[in-house]
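The complex is shown incomplete by one protein chain, all other protein chains being positioned as in the whole.
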């Protein structure tokens, strides 16, 4: 079994809730980016040892929060040494709007993975997009690049749509499986 | 009053329905890209005379349909002559999923407008993204770059969510107003 | 050894030249999109049988030419049936300018691959970006998502910078190797 790590930043707890659920589904370890954008040394060691890294972050003002970007900037050391070459990558993002420019966040995450010489795993799930579809369905938002979550602006961490959480769980499992086929 | 033109391609009638509603709201002329990706000579003359051009297209497989791209490729003559320099631009897109990679279409449309030396008008509307929000609200999808429409896969042209149609109408009006301030 | 296929459209011969060089390096088969945007039945069968598909197209007006988009639209049948799920994907693009919005093309190609449930392989090469670097160096353009080629507007097919061609060759080989590890 490949080693999968979810590295995430959570501003208000929603992304953490999702990251924990995804980690359970995929047998993944969690590394948290703190409020100052830092990751402890042990976290970096965990990431270095990973076969697959899943990025998790909310979308703020059209991209990841600055704390997650500070983490991304710090990965320039890995980039310089080609230390993460050929790792498997994926990403998920959460914001209050159905669209909310979440795709711009995913494009950034995909680019970051590419700079590291990575291999990106798509969502791999058909969308639920008929008139009968609901927010409880898997991939109701109809993403493809990574996993999308929409938590209404006034939703608590326990009110994240079930279909979106399940989408991230299935995706994390998929990333881990591809990593096992490639690196296991 | 500035002259605003909506140039669109519609595969199954939904985008046409939206384009017609937007044209009424904004006092805009319509130019249709046909099933072979062509625009008649009169259509090109209308576009050349426009102060503002709004692109309208569904999202198929992550971007505009090939017919709209054929139109975009044909605008290379305008690009070469800098003939559309400083025109005002906007864009809207429709697809069956709430997200459905619509943003990748908007990024392309925005890039096309930039290649033409254009000025891009954002949606300019706050999102409706609380728990109480519905698909009848203006900007319920939470776009910002342009106007987003989601018509479920089995929805007829009369079943496009009212909030999304109204969003495009308000946006087209906004583009026309900005063009009037800039070119009027 | 995995089966790798390069599917490409070439308007003036440059992309064809690059595709042929890449196919030799990677032991890949070639499928050409014709001037009307069509692929013969045999080409579709070749693509269906592929473990890895590399997209090749110039950048026209901020994305792939309409002929390549027509091919992309036709892959909606594969999408609907999830027929290309888990295939390995990559992409390269050529245009006359050093930048020339080539990245918007790659973002589209990456999105197309994601819609098909694919796994995207990054370029995986460090950039040559010091003062001493030349257009003969590998990855002098400094891409990461896929392979970038710049052929000056007045360059013949024999005048494509050697470093860019070599970059695509190395990339195609890399995509084939990842596919062999995953599917071989």
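List of remarks:
Each chain carries a letter (A, B and C) given by its place in the written order, and its residues are counted from 1.
Here, a residue touches a chain if its C-beta (ideal position, glycine included) is under 8 Å from a C-beta of that chain, and two chains touch if they have at least 3 such contacts.
Remember, it's a predicted structure, so these values are computed and weren't measured experimentally.
Considering the full assembly, B:178 is the residue among B:57, B:128, B:141 or B:178 that touches the omitted chain.
If you put the hidden chain back, the residue from A:88, A:112 or A:149 that touches it is A:112. Among A:4, A:17, A:46 or A:63, only A:63 touches the chain left out of the display.
Annotation for chain B: contacts to the undisplayed chain at residues 82, 85-86, 107, 110-111, 113-126, 144-145, 178, 181-182. Seen from chain A, the chain kept out of the figure touches residues 37, 60-67, 69-70, 72-73, 75-76, 79, 101, 104, 107-108, 111-112, 114-115.
Taking the complete complex into account, residues 62, 95-104, 127, 129-131, 133, 140-145, 148, 150, 152-155, 159 of chain C touch the chain not shown.
Note that in this section only the chains that are shown with their structure count from here on.
A separation of 26 Å divides the Cα centre of chain A from that of chain C.
For this pair, chain A with chain B, the centres built from the Cα atoms lie 31 Å apart.
The set of chain C residues touching two or more other chains comprises 107, 111, 114-115.
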